[in-house]
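Yeah, one chain of the complex is gone here, protein chain that is, but the others are all in their spots.
The block that comes next holds chain A.
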Amino acid sequence: MSDNAIEVRDLVIKRGKRTVLDGFTCTIPHGSVTGLLGPSGSGKTTLMRAIVGVQLINEGRVTVLGHPAGSAPLRRRIGYVTQAPSVYADLTVRENARYFASLYRLTAKDADDAIEAVGLSSHAGQLVAELSGGQRSRASLVCAIVGRPDVLVLDEPTVGQDPVLRDELWDQFRRLAADGATVLVSSHVMDEANRCDRLLLIREGMLIADDTPAAVKRSAGTDDLDQAFLRLIRDQEVAAK
């Protein structure tokens, strides 16, 4: 098997009349935390949906762990957290976690461990509807990590979290990667990018950079990722003219 957990080749996705991704190609190595960064509307969510296999694609190929994205063997090995928390609001955190655990033939104990891992134990018995926005997205995260996936795809999981918690969540992602999981996290907050092993910078469906945070900053000649992103975009626009 190749070193890459995820391979995207010449991916074309159109939604309505708009071409969201136009010949997009990238690879994501095993056991890493890769940040998918870009402004909203740049195609991050569409790319993530293609990787987890729920997006209709027009052309190209997405391979995850050597299987075509969305194929049956992957469904036990992939975890997906959507941007809006997709858990059952009329169930408690624990009930949500146990339901998702059961889908992977795991036990109630596994569900409780996952709740503990994101620091929601004290709210385990509460209905999701009664939780704050940040707690709700952590509840959603629980249901993705409970199956101990080999590939974890997280669409803006840290939005609305307080800084301390955000820090803990990133530690959690790093631990999962250290245990061998491949983690793909999207964000539009640049300061989070420094915590990734690799960065994919995406804008208007085009890959602008694919490198380590240090290399991205070096190639743009700045220590600030926000600035680096801007320069890379300008360079690309100049090159296009």
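Note that in this section a contact is a pair of C-beta atoms (placed from the backbone, for glycine too) under 8 Å apart; a residue touches a chain by one contact, two chains touch by 3 or more; residues count from 1.
Following the convention adopted for this analysis, contacts and distances are computed from a predicted model.
Its UniProt record calls the unshown chain "Transport permease protein", which is the correct pick from "Amino acid/amide ABC transporter membrane protein 2 (HAAT family)", "assimilatory sulfite reductase (ferredoxin)", "Transport permease protein" or "Cytochrome c-type biogenesis protein CcmE".
Across the entire complex, the residue among A:A5, A:L36, A:V52 or A:C196 in touch with the chain not shown is A:V52. If you put the hidden chain back, the residue from A:T25, A:S86, A:S121 or A:S219 that touches it is A:S86.
Within the full complex, the residue among A:T25, A:S102, A:S121 or A:S219 touching the omitted chain is A:S102. With the whole complex as reference, residues 15-16, 49, 52-56, 70, 72, 75-76, 78-80, 82, 84, 86-91, 95, 98-100, 102-105, 127, 143, 147 of chain A touch the missing chain.
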